[in-house]
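The complex appears here without one of its protein chains, the remainder shown in place.
Letters are used for the chains, namely A and B, taken in the order the chains are written, and counting of residues starts over at 1 for each.
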Amino acid sequence: MLTVLIYGAVTSAILAMLAVGFTLIFGVARILNLAHGAFYALGAYFAYTFTAILKLPLIVAAALSVALVALFGVAMERVLVRPLRQSSLAVLMITLVVALTTEQALFVAFGSQSKNVPAFVNFPIYLHGVSVDGQRLLALVIAVALIGALWLFIQRTRLGSAILAVSQDPEAAQYMGIPANRIFTIVMGLSAALAGAAGVIAAPFLSVRPTMDQTAMITAFSVVIVGGLGSIPGSILAALVIGYSQTIVAFYLNPEWTGTVSLVAILLTLVLRPSGLMGRAVGA
Amino acid sequence: MRRIVPLVTSAVFAGTLAMSVQASAAGKPILIGLDTPIQLQVGKDTEAAVKMAVDEINAKGGVLGRKLEYVTADEGTDPQLGVSAINKLTSDDHVDVLIGGYDSGVTLAEEPHIARSKTIWLGVGSASPNITALVGKHYGQYKYIFRVNPLNSALQAKQIVDFAEHVVKGQLHRDKVAILGESAIWVRGLVPVLVKGLEAHGIKVTYQQLFDETMTDFTPLFARVKDSGAQFLLTILSHANSDVFVKQLYEARLPMPYGGIDVKSMTPNFCSRVNGAAVGETTVNFITRAPITDKTIAFWDDFVKINGRAPVYTAPGAYNSVYLYAWAVEKAGTTDADKVIRQLEKADYLGVGGKIKFSKVHDDIDGPGYQNLLFVQWQKDCTRQVVWPKAVATGKVTLPPWVGK
Partner (left out) sequence: MRARNWVGGAALVGLLAGLPPLLHNQYFTGVFIVCAIDGIWAASWDFFSGLTGRENFGHALFIGGGAYAAAFLNGTFGFNPWLSLPAGVAIAVALGLLVGVPTLRLKGPYFALATLASAAIMQQVAINLWQYTGGTEGIYGLDTLFESSLGFYYFVLAVLGATVLVLGVAARSRWGTILRAIRGDETACQAAGVNVTVHKIASLAVSAAFAGLGGALYAQYQQAVTPNDFDVFVSISVIIMAYVGGIGSIWGAALGGILLNLMLELLRGMGEYRLWVYYLILMVVLFFMRGGVVAPLWRRLSGRGA
């Protein structure tokens, strides 16, 4: 029972990290960033490169990886997305192709075999008699810390208020002197950094392969839909719901069907309550 | 003068034409077509092994005085790409023989197209028994299909039972096993055969579960394996995330030895890629750097020298296929498919992993001297020892470092 509680929490934490970044950029810029999974994959692969190839210490490698992914996101937004912002389909397509190109680049550069990223914490930790892998607990702690920091940033700082303003009404914000375009770029950087961090922190205990962006995207979709596109608290709630559902299905029902949990969650939400748990009204 | 020049020119022209026709008939290379997933390691090693064999044979004069050449077409893991790869190789490149295969779904989709092209296909990577079953059902149409490697999954089940009886029960004194495998079709076919065989030898299966190949969280499964009272974990993994599986098993310190089919663990660098977490895992292999036959070590060392890495399981199959085909063509005296097929059906050819002989449905057979599964265990410092069969064993099976006696 305690095992399920803890494992559900860890699963939910990673889901939340992926989902929050994705919902953030949608909430602020109305962009469905299909390259979000690629940020996650790049985070893991940068971490691999810095630790295994360049032999940098873990902390440095982690920080550098997240920074580089953020830069990648910013570059993508500035160079490819901003000129196409008039057409949401065009933005969708270009982010999609960025994701596909990145995946192929990883194949070509690193090969198809999975890579090993060393863990910060290599030993099991015992909580009330249940042994949990240290790295997973660390992932949980870091996820909570990062999301908490993001939330505080948005609620308490001037830049955060600017972001909120732009997310509610970009034109009005522009009239008030807030540079909407620059806000979009900053938010994309934040979103990418979060996804990249998820990649860095989860890489030691998940699979680092060129196709890891695909599973990340499907899961991010499900959490974001169930939580409500654009709502950070919604994503956190939905991550818990889906994370624990998957864990319960795996532990008590049939592990063969864990993959279907997120898909069914999407369909149910869209059919019953499309705006999700905490999103805005959405039907036609 | 005016008549001589055109006459001489025509003569020279005719002579050159005649000579070039002669030369091309004698010197026209034998073309091998590779249908393999070139982005994956199994594909890259298939190609590397074929190149090695082709270079060696050409250095010794070729086949029937003709050089061997090869051309590769990516089949990926997508049947559409596979069918178009087969069409390209047979209808565009006009290859004399096809070598390759990895994903059973792709191979099965390709088969009617291979059959229609009347080109011999030597399989080196796909294990589904359905592939060769077609040879039995419609021989005239599918006689071109041969599986050189690996053993089909039913034979693999038989050999795993053998291992369980002698090593798990005999040497490690454990008679309760759990089975975890990915939910691919060939696994579903294999598991019942496995269970029946195990129970016939007094080994109880306390838990069995299949999971989706994309699964990345095995901890709930390990918990159930432990709770079921199992003393050994049998794994059946091919496309699944073996690296995560092994890492999480190590994290969870599952209190039992484990092993079975784990295709990714066949790769010589697997243990180091998971930071040593795989120490204690016993997996089947078709080849390893051990004197299985007197050709094995030479093949292994040459491959490492040329490619800078050790070969994965499709490599020995591909290497054997080239040599086998060359032998059959020499014996038949022609590349005519029907005649070569007749030779292949009679083959009893020594490859780098054992002798190669085909069953009635063109499946490679097992048995003493033939190709068998080698049970290889990752031991201290990521070294590998063959622990079964006894005839070729190089070491004894040990328990994973965290498991007490």
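We adopt the following convention: contacts are C-beta pairs under 8 Å (C-beta built on N, C-alpha and C of every residue); 3 or more make two chains touch, one makes a residue touch a chain.
As the structure is a computational prediction, the values presented were derived from the model and not from experiment.
Asker: Which chains here would be touched by the one that got left out?
Answerer: For the complete complex, the undisplayed chain touches A, B.
Asker: I'm checking contacts with the chain that's been left out. Which of A:Ala41, A:Ala61, A:Val98 or A:Val117 qualifies?
Answerer: For the chain that is not drawn, the touching residue is A:Val98.
Asker: Looking at B:Ser104, B:Ser265 or B:Gln343, which makes contact with the chain not pictured?
Answerer: Looking across B:Ser104, B:Ser265 or B:Gln343, the contact with the absent chain belongs to B:Ser104.
Asker: Using the document's definition of touch, tell me which of A:Pro170, A:Gly234 or A:Gly259 contacts the absent chain.
Answerer: Of the candidates A:Pro170, A:Gly234 or A:Gly259, A:Gly259 is in touch with the missing chain.
Asker: I'm checking contacts with the chain that's been left out. Which of A:Ala90, A:Val144 or A:Met278 qualifies?
Answerer: A:Ala90
Asker: Given that one chain is not shown, which residue among A:Leu58, A:Leu80 or A:Leu277 touches it?
Answerer: Touching the chain that is not displayed is residue A:Leu80.
Asker: Using the touch rule from the top, list residues of subunit A that touch the missing partner.
Answerer: Residues 26, 32, 80, 83-84, 87-90, 92-94, 96-98, 100-101, 104-105, 107-108, 214, 218, 221-222, 225, 229, 256-257, 259-260, 263-264, 266-267, 270-271, 274, 282-284 of subunit A touch the chain that is not shown.
Asker: Spell out, residue by residue, where the missing chain touches subunit B.
Answerer: 38-39, 72-74, 78-80, 83-84, 87-88, 90-92, 104-105, 108-109, 111-113, 128, 130, 134, 183-186, 188, 212
By our rule, only the chains that are shown with their structure count from here on.
Asker: Measuring from the mean C-alpha position of subunit A to the mean C-alpha position of subunit B, what distance in angstrom results?
Answerer: Chain centroid spacing, subunit A to subunit B, equals 38 Å.
Asker: Per the contact definition, I'd like the list of subunit A residues that touch subunit B in the complex.
Answerer: 3, 7, 11, 107-108, 111-116, 118, 124, 131, 133, 204-207, 209, 215, 246-247, 250-251, 255-256, 258-259
Asker: What part of subunit B is in contact with subunit A in the complex they form?
Answerer: It is residues 39-41, 183, 209-212, 214-217, 219-221, 223-224, 241, 243-244, 247-248, 251-253, 264, 267, 269, 272-275 of subunit B that touch subunit A.
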